[in-house]
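Here it is: the structure, laid out below.
FYI, not all chains are in this one, though none of them got moved.
Chains here go by letter, A and B, matching the order in which they are written, and residues are numbered from 1 within each.
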Amino acid sequence: MLTSLINRKVASSVARVASSITEHGAHHLRSFHIERRIKELEIDLPTAPLPKANYNIVCMSGDTLYVSGHLPIKGDGTLITGAVGPDDAGLTVEAGNEAARHCGLNIVSTLKEQLGDLDRVEQVVKIFGIVNSQANFKHQHLVMDGCSDLIMEIFGKPIGYHARSAIGVNTLPLNATVEVEAIIKIKPE
Amino acid sequence: MLTSLINRKVASSVARVASSITEHGAHHLRSFHIERRIKELEIDLPTAPLPKANYNIVCMSGDTLYVSGHLPIKGDGTLITGAVGPDDAGLTVEAGNEAARHCGLNIVSTLKEQLGDLDRVEQVVKIFGIVNSQANFKHQHLVMDGCSDLIMEIFGKPIGYHARSAIGVNTLPLNATVEVEAIIKIKPE
């Protein structure tokens, strides 16, 4: 249901893009393609996290942007915390998946802040997701789907179709539920 | 014993390669060098894992292939599971080492599937190994040698001589014993 809704929205977006090429020219248009899709999907990006004192939120090397580990900070500024797991006090897979999606939203917000224009993303190359997990929780991949799905909703194939690793750990900074870092290939300006 | 066996096999492989250059020409030959070595070492590659729904098993960026986290799936399709460790129910270092070798076999199989020809590997740049570990197990490096040794048997120096990190974690997706991701530099086609 959701997928078909998304497909419909994307299709309508593509149609509008096509029709407006004549009006505004391809270059001007390209500059708002991804951000328009984000709007049509009704995705709200949180405020981009700030660079830290002695390390940066991203670092560029040639055409590759390395994105520091991002935590699941919600739009209201609160952090999603706690380990995922089947035992008492463990978050559900669904809650973990939602946290991973928020990591992705923060990464996209950082990309927008750093690049100015999300259409400068040539390829989401790789994401690495670390899931705060109780030792008997074994579905870190289902948690990380929350981030991968978001990336694909926003960037689609082939731009968003990334390599990925997902692991579990016993703890994370500030008790965050998930941390995600990324490697992004950028188009030349 | 094993090493001298391998050396002998490699030496004989090199000799045959050298003698056949005149017959078929260097280019045609190069295309089967690594795969011939795999055959001579009597290494069976498992079926390459499939790309997933919303992420890919690899992603190319320029001349660099990022390989997603690979699990120790055996030739018969079963996954090696469980934490390595000294306590009851913990796998031995040897069993962990064997699991890491299987991660490597799966990665090589993916490379063959993606590149068509393993001779297109210019350099195995980096592997990162995550070992499902009981908290008092401290020899993740000996586990990961199972993967490093395989890479070196197949690709040799300098192509196979990679950077590496090895860490322990309290849990992994599907309770896999080891997960390995890789960065590979590819020759231009």
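Basically, a residue touches a chain if its C-beta (ideal position, glycine included) is under 8 Å from a C-beta of that chain, and two chains touch if they have at least 3 such contacts.
The structure presented is a predicted model; accordingly, all values stated were derived computationally and were not measured.
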Beyond the 2 copies placed here, what is the full number of copies in the complex?
-> 3
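Everything that follows uses one rule, which is that only the chains that are shown with their structure count from here on.
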Distance between chain centroids, defined by C-alpha means - chain A, chain B (Å) = 29
Which residues of chain A touch chain B in the complex?
-> 63-64, 123-128, 133-141, 145, 148-149, 151-152, 161-170, 183, 185
Which residues, counting only chain B, touch chain A once they are in their complex?
-> 52-59, 61-62, 66-69, 128, 130, 169-175, 179, 181
